[in-house]
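All remarks here apply to the structure that follows.
Just one protein chain is left out here, and the rest sit where they should.
Right, subunit A next:
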């Protein structure tokens, strides 16, 4: 488990993970905040349905793809936490080709 080294002092805002409300630090890197909140997996793969979590955290591996506010295939490691975000786990079937 990733854990904060220091108690967070900044404001937290409410987001929805597969419809469940969760409070995350506002403006934080979305992938890092979700990993720390224990959100797992981020997605399952289109080929075998295997679970995945962020691997590179810098935008090159695409293992952090999630649905944000109805738009699939967003790279969570390049996003920031905003109030009211609706986040959904992507299951294998989500059409990755749409993003090519």
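Note that in this section contacts are C-beta pairs under 8 Å (C-beta built on N, C-alpha and C of every residue); 3 or more make two chains touch, one makes a residue touch a chain; residues count from 1.
Rule of thumb we're sticking to: contacts and distances are computed from a predicted model.
Its record in UniProt calls the unshown chain "NADPH-dependent 2,4-dienoyl-CoA reductase/sulfur reductase-like enzyme", which is the match among "Xanthine dehydrogenase family protein subunit M", "Glutamine transport ATP-binding protein GlnQ", "ABC transporter permease" or "NADPH-dependent 2,4-dienoyl-CoA reductase/sulfur reductase-like enzyme".
Residues of subunit A in touch with the missing chain: 1-6, 25, 28-29, 32-33, 35-36, 40-41, 45, 47-48, 50-63, 65, 69-71, 73-74, 77-78, 80, 82-84, 96, 98-100.
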